[in-house]
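I'd like to ask you about the structure that follows.
A single protein chain has been removed from this complex, and every other one stays in its place.
Chain naming follows the written order as A and B, and within any one chain the residues start at number 1.
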Amino acid sequence: MSATNFLDFSSLLRNAHLTEWIQNHKKVIGFYCSSIPEEIIHAAGMLPYRIRATNNLNYNLADSLLSQFNCSYVKSTLNLIMEDKYNFLNGIVIANTCDHVRRMYDIYKHKLNKNSQNPIALFFLSLPHLFDENGWLWVREELKLFQEQLSRNLNIEIDERKIQETNHLYKRNQELIRKIMEFRILPEPKLNGVDFLKISIANSSVRKEYANEKLEQLIMYYQQDEGPKIENVRARLMLLGSSIDNPAFIQILEHHGAIVVSDLLCTSERWGLKDPLWHYDNWNSEDPYYPIIQRIYGDCFCPRIMNGHSLRMNLIKQRIKEAKIDGIILQRLEFCDLHGCENMLIQQEMEEINGTPILSIDREYLLGDTGRLRTRVEAFLERLERS
Amino acid sequence: MKANVKPVEMLYEASQTTLGLIEGAVPKHEMQILKSFFRCMESNLRIKLEQIAEGKPIIGHHFAFPSEVFSCFDAVPICVEAISYLFSALFTTGSEKYYDLANSWGHPYHSCTSQKGMIGMALEHNFIDFDVIAIPSAPCDNTIASYQFFSEHLNIPTIVADMPYYHNSRGYEYYSNELESMIQELSTILNQEPNYERLRQSIIYSNHAVENLAEINNLRRSIPCPVESVFNPIGSAVQNFFSGQVEKEIFYNEVLEIARERVRTKKAWRETDERVRSFWPYMSVFFDITFCEWLDRKLGMPIVTDIFNYFFFGPIKNIESLDTKGMIDGLAYQSMEYPMVRQSESFASVFFEDAVNLAHQFSADCAIFTAHIGCKQSASMIQLMREILKEEVGIPMLTIEMDIGDKRMTSLETIKKKVLEFTQTLL
Partner (left out) sequence: MICGIDVGSILIKAIVLDEKNSNDIVLQEIGKSIGNPEESVTTLINNIRKKLRLKKRDLQIAFTGRNCENLTMNPKIAELNCLAEGIHTSSDHNRIIVDIGGFTNKIIKIDETGRIMDYLMNNICSSGSGVFISLICKSLGIDIMEIDTYAFKSEHPHPISSQCSIFAETEVIYLMNEGKQIEDIVAGACKSITGRLIPLILKIGREINQVLMLTGGLAKSEFIKQDLMEQLHIEVKNPSIDPIFTCAYGCARSLQNTSKEEI
């Protein structure tokens, strides 16, 4: 198997690794957001799987439960769930990350599980909307409670040693992703935005020991002298906003010769961020939960954190410099209020400082009329070239 | 320099005019509740404006916040959402101009108009000079996202009390601590020591309001319902605008007297018979309160209750002797169980159970759900609610997609058409 085969894992819900895992009667736990402590799921000997909407074709089933004001990404995942495409899940973990996602818990509880012959285990985490000491301590407790529930519900022992081991594995995984992010921002990038998203998606659908092996192979592949490189990049773009799990969307942005060299999306680059976004100093770093709290909470780049906007802005600005960004694509899925309002602020602040040019896009999860989008991107690239 | 409070002044004038109009033109025994509301509104706004003129600081707050807390300080609390929606209810073109401004500035068209109005006012420099803003991190993404405009773009010091998702002792305790630190932060920003005796007085007002509302709701269970439907939208305004203030107590007192009288004398207060008792599991229409008159008089379809006008908690006990911690604990508990917060910032089971209980208790014949474009947290619950009300109470539910603060999305005419169509299938 060549190193790049790993990328293909993003185009299927059931990848080869997952299939084998299930065949060995091992458990899979689904989750929605980056703020879920997958480490604990992993330490419990299960496969944490980030739910996505890959290959969804319509909303026929999901629309029978949701309203026209729901985010079409969550709607698409529900459609797949209702089509039974996620029947490999033994449980699901949801948090109060956004209004659309958190209600999936209720939909499972009041509908999907009720109608199913194999109801799955449901877990919930309440996460703070502020960076502060109280929040940190609360998350610490939530992790403990989650671990207990997971053990009780699925009858699995999770000890501290396992958590520590998992932390090492996850740390390594983040380092590897970070390394690949470096290849992205080279003057002649080794990979484009489409491929990076594919890697990120694949990485969130397998156990991390497997992922690390694959990522190492990929790094070797990109590192070779005769390895791939992208020449004559027309513009270096940064992509921000609502969740994206569909490489085809980035493909449209890159269609005219631009490359998305950085994205800061929750489904992608946020996994490999270098410095902590926010940090609670008075905590014992020997605590096995420490790196987990830092990852899911301290590094939560999401606009759901109400006092985190300036920290997020700083990171964006820093990344613009590092990745030598020419233009920003700000996109919002319809009905995503969190990113919608955040995009508004980013755009205004960028304009105020006469910063990087921005193209704002509102979109639906299902890519319909890509022609119009392509035309807008082309016009934006021309604008970048003129400036 | 005098603080800018143009929107409050405009509302004050509008309340005066409206009160003058209805007191002059409407016979004494009609629209009593509306009159009472405008009397309270007029006096509340007058006092607020006087206090602001004296130089007292202004605290902007969110509707789901226990504004009793602000009485610790010599300051003037003003609810952000209430301003947006009072504009939309009292002026012909409502808050539309402000909505459009906010939208053109990049505020998503689907983000809630309850904050959009104020965002637009700020962009037009027709704003309120808040010294500080105090909000919870609940009950929806709009609250979380839109308030970052005030803190980040306008740089208004904004204090957030983080509300956990769990309505259990751990959650209440956490929130109580959040409120406590908020009081400390307010104290620093306003440069005032908190006065907890004033807090006690404010809770006493609220306690009376809680008791009176419970009594009003008892009476509303009678058939025919002795309270006009307009009580619902204005009741929401009362809670958000007068919370912890004497006007809230006065208003509920007056409504209670009116309702008692109607039940006692069994006197019809409207010429139309009560034909269908409608229960609104969510909100009612805010942009046009004449809609409620239409429901009562034209359709004979009173709103018997909605979640905004029912308290799922009692008064804070032993208030005379409670210590500070006890008072704050009480407020933390109450505000997590506030109408809308309780159902929105928590698991949906609570929402469903409340709806089923209310529909039963108020002998509802049907339910009408206002699917407000802002409220994504309820968007996924509507169909489940429909099914549950059908299965457990046996009543049908009509859903109307709208913007409760902007008539341009679904006009009053369309709303009426849908409601009428619905009643035709019921009778």
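We take it that a contact is a pair of C-beta atoms (placed from the backbone, for glycine too) under 8 Å apart; a residue touches a chain by one contact, two chains touch by 3 or more.
The model shown is predicted, which means the values in this text are computed figures rather than measured ones.
Partners of the chain left out, restricted to shown chains and counted across the full complex, are A, B. Across B:S176, B:Q239, B:S278 or B:Q383, the single residue that touches the chain missing here is B:Q383. In the complete complex, the hidden chain is touched by one of A:M220, A:A248 or A:L367, namely A:L367.
Contact residues of chain B toward the unshown chain are 383, 386-387, 390, 396, 399-401, 409-410, 417, 421, 424-425. In the full complex, chain A makes contact with the omitted chain through residues 57-64, 68, 364, 366-369, 371-372.
Criterion: only the chains that are shown with their structure count from here on.
With centres taken as mean Cα positions, chain B sits 37 Å from chain A. Residues 64-71, 96, 98-100, 102-107, 109-111, 124, 126, 128-130, 132, 134-135, 138, 141, 303-304, 306-307, 309-310, 332, 334-338, 340-345, 347-348, 360, 362 of chain A are the ones touching chain B in the complex. Against chain A, the residues of chain B that register as touching in their complex are 105-108, 110-112, 137, 140-142, 144-149, 151-153, 160, 162-166, 170-171, 174, 177-178, 181, 345, 347-349, 352, 371, 373-377, 379-384, 388, 399, 401.
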